[in-house]
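Every protein chain but one is kept in place in this view of the complex.
Note that the chains are named A, B and C in the order they appear, and that numbering of residues resets to 1 at the start of each chain.
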Amino acid sequence: MADSDRTSLLSVYRTAALIKAADEKLRGLLTSGELAVAYYSPRGQEVLAAATSAHLDAQDYLVTTYRGIHDQIAKGAPLDLLFAEIFGRVTGTCKGKGGPMHVTHPSTGVMVTTGIVGSGLPIAVGLATSSSIRGDGRVTVVCFGDGASNIGAFHEALNLAAVWKLPVVFVCQNNLYAESTRYADGTSAARIADRAVGYGIPGERVDGNDAAATLDVVGRAVARARAGEGPTLVEAVTYRFMGHYFGDPGAYMDADEYAAALARDPVPALRARLIADGVADEATLADIEAEATAKVEAAAAFAADSPLPGVAELTSDVYREAVYHEEVPA
Amino acid sequence: MADSDRTSLLSVYRTAALIKAADEKLRGLLTSGELAVAYYSPRGQEVLAAATSAHLDAQDYLVTTYRGIHDQIAKGAPLDLLFAEIFGRVTGTCKGKGGPMHVTHPSTGVMVTTGIVGSGLPIAVGLATSSSIRGDGRVTVVCFGDGASNIGAFHEALNLAAVWKLPVVFVCQNNLYAESTRYADGTSAARIADRAVGYGIPGERVDGNDAAATLDVVGRAVARARAGEGPTLVEAVTYRFMGHYFGDPGAYMDADEYAAALARDPVPALRARLIADGVADEATLADIEAEATAKVEAAAAFAADSPLPGVAELTSDVYREAVYHEEVPA
Amino acid sequence: MSAASARKITFQQAYNEALDEAMAADDSVFVLGEDVGDKEGGGTFKVTSGLSTKYGTSRVRTTPISEQAIIGTAVGAAVAGMRPVAEIMLMNFITLGLDQLVNHAAKLRYMSGGQTGVPLTVRTATGAGGGFGGQHSDMLEAWLAHVPGLKVVVPSSPADAKGLLLSSIFDDDPCVVIEHTQMYWSKGPAPEPGVRIPLGRAHIARPGRDISVIAYGRPVGEVLALADRLAGDGIEVEVVDLRTISPLDERTVLESVARTRRAVIVHEAVGQFGVGAEISARIGEELHGDLASPVVRVTSANTPVPFSPALESRYLYQIPDVESAIRKACQ
Partner (left out) sequence: MSAASARKITFQQAYNEALDEAMAADDSVFVLGEDVGDKEGGGTFKVTSGLSTKYGTSRVRTTPISEQAIIGTAVGAAVAGMRPVAEIMLMNFITLGLDQLVNHAAKLRYMSGGQTGVPLTVRTATGAGGGFGGQHSDMLEAWLAHVPGLKVVVPSSPADAKGLLLSSIFDDDPCVVIEHTQMYWSKGPAPEPGVRIPLGRAHIARPGRDISVIAYGRPVGEVLALADRLAGDGIEVEVVDLRTISPLDERTVLESVARTRRAVIVHEAVGQFGVGAEISARIGEELHGDLASPVVRVTSANTPVPFSPALESRYLYQIPDVESAIRKACQ
């Protein structure tokens, strides 16, 4: 293993551990009732997100979804601000006006988080179009689910990106469920990556639980984009360990399938691998995990201590400049 | 050649000749100014339409587009009523309220003609869904252009039809242009038929100027649908000899490409083949053509002599029963 | 209109019972939408719960995430004579299916010269107050009401929910029934089985001589409670529940306001170019000169729906504003 690969894997683990700690904290707060929001856990998709953003700089663009905190953290969005947004506080990334489904943090390249399935793909095409026109060298990555691969926007976006050879990578996080609908009950393609054929672009399926493989596949896709060779469709197969939303018991999930997936839980798997390959020892990893926990605790405290937005925020930001027909209801 | 094949080819020619005569008459009326409507000529796509509907009964369903008169005639819609509709007369298929872009004639299975590119595909899926629920044995065919294969509705419809294994055949009439945009400037797939891979269904590309080949490919697709084996995507490659709309000089079309296509003009090609193969002699074909001309002249006369819809038609048919807030403007 | 009974049901039950009764009564009724089958839990809001088990997955069809195809499929099946009931999980997603709904469902009867009606029903849910933010809470009924050929229904009680959904399913034209995410678990008296509530007719939910409050959906219950309180102060509020937004029952609205000579309109959608504008306009135009005070609209703020609960509660129409408007008008 090359030194750079060792460093990359360790850095993926650092990010994945932070995602996992953040997710666990949030679910803890939801369970205890300290927090009451709609929350879509990324549990199981931490490594995949970390390996994807490992190839991106702050000025590269990311578009993600309601199930997006793993992607946002991996891209570098500040944890304090993310937590504050989820808490609906004025100190949040979006002053509490967007919420967890609509996180935006341009300085780390988190450009759009959408709650509409599939709608991020055309927007990513637009970000990539701007890079193509300006020649700014940025790459856009858009993350979406398996269910999103069945919506019209997916098709239009991939076709357009292919025709225009845009610097964009479409990363499908195939966690085998779309809400409570199983993959094959909604998706006709044996493999989502096969759909790339219809756009004349490379389609690669990778085990999203395998950090090295994901690093490799996404790395090649980002390099193609960066080199002006056009878009790639990456299908990273993973699993959604929590229900669709926090509180969904997931009764529709098959127990054997679930157990088998859990046996391949990517975070402990990467941890074990790092030790087995001698990339890191137990103490180093424990330090990383402790650091993650500390950051998460600090973020939760920051959020909880932050004020709510004042009522003037209700009517600001509708337009750049206030227009006089906009009035605060009395 | 089997007798049935000979009969089929002759019958395809009979239909194609009628389509060609109708189209020529309409363009003549438009040129002379006797008629002034938006008209999308099917010139070049006559044989393809005839070969497609050769496999359908009146109770099978057809969905087509603004460029649809070839499909409607092939499916059996009465010529008099079609002309009257184009003339905006109350005797038309739709009392003149739909017009050429919205022809409906349920008793011959012409269920929907849409002016929105690609929107016929989900509607066809719905017609096929009703057949699937009722087990009525009908097959739905939906015709659309190459440009339509780039719109979201195409993707959603093919995926859904595949997941539900519906009795529907998607016939893409690839005439190489979408308005004035050339195939490759809008369509990323090398062959539209390749997109079938993404839905796990058969995708067949055929020379739509070749009557026998088209009869064969569509025949197999219809048989699959009829047998409950699910949808097929057929890409029939053809050429659009007229501009996009009547009056479009088609300046963007390549002259060499055009000349090459004209050398393969499907109607004379089929005619020559019928004679060469001894299926029909010159006299028989001349009779068929004369019969077509006579029908077309009669239809044009019927339309021209028909009355316009009365003003009461403006507000009827908005709902099944009139509602009192609907009022004829004074 | 609907016979009240001792039994109480939630809105979720009301919609579920209407679907169940309709499917039992007529083979041409079928249901499609995301996660609607029992294998998938019977729908996000459980409205279709039990139906696929009872009627089979041929008539209760779980779809991919494909809103255009969901509505388009309903259009095609309806053209073939079926009575599809399509679920669009949340109303903001209807933006993806409006071509099918507006360019096709609403127009195919007309454009075919009356040959092909489109007897489909779209059920969709929305509303603010659940902390779902800007993309999951919009009330867009004004758009649909602007489209001749569509019928638009917003129920305010479980009994109405059931009776209006039944009427929509058996109506021969395309109907959109707008359900409220924050009301699914509220209860009210159950109607007798099979009771349909006619479309296109408003309902005087409470008679009163002093002022007409015209509302629909969620605010109706709150306005009725306010009316009870105001009655204590001697102000008799007439509450008109539109039930159907389009076709609008202008006659009932105008007769009420002609009697009371005062009107307040309340709805959850943003005010600008909303349903209240049409109602206010008709009152102004038809009863000009008879009004004792100006018509007042109380609506949600002219902003996207904010996420933070601190803002979302201020975004929504304020019942105290309705009260002040009534008191001012009745001074």
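Couple of notes before you dig in:
The criterion applied here is as follows: contacts are C-beta pairs under 8 Å (C-beta built on N, C-alpha and C of every residue); 3 or more make two chains touch, one makes a residue touch a chain.
All values derive from a computational prediction rather than experimental measurement.
Within the set A:Ser11, A:Thr129 or A:Thr293, the residue that contacts the chain not displayed is A:Thr129.
Across the entire complex, the residue among C:Met82, C:Ala142, C:Ile214 or C:Leu230 in touch with the chain not shown is C:Ala142.
Even with one chain removed from view, subunit B keeps its contact list with that chain: residues 36-38, 88-90, 94, 96-102, 114-118, 147-148, 150-152, 178-181, 185-187, 251-252, 308-309, 311, 313-315, 318, 325-330.
Contact residues of subunit A toward the unshown chain are 61, 63, 92-99, 102, 104-106, 111-112, 114, 116, 119, 121-133, 140, 152-153, 156-157, 159-160, 163-164, 316-321, 323-326.
Against the chain not shown here, subunit C presents residues 68, 92-93, 95-96, 98-99, 102-103, 106-107, 110-111, 133-135, 138, 140, 142-143, 145-146, 148-149, 246, 248, 269-270, 272-278, 280-281, 283-286, 288-289, 291, 293-297, 302-304, 306-307.
One rule holds for everything that comes next: only the chains that are shown with their structure count from here on.
Ranked by how far their CA centres sit from the centre of subunit A, the chains are topped by B.
Between subunit B and subunit C the centroid-to-centroid distance comes to 40 Å (mean Cα coordinates, whole Å).
Per-chain CA centroids place subunit A at a distance of 36 Å from subunit C.
Per-chain Cα centroids separate subunit A from subunit B by 45 Å. Within subunit B, the positions touching two or more other chains are listed as 152-153, 156, 159, 163. The multi-chain contact residues of subunit C, meaning those touching 2 or more other chains, are 63-64, 66, 68.
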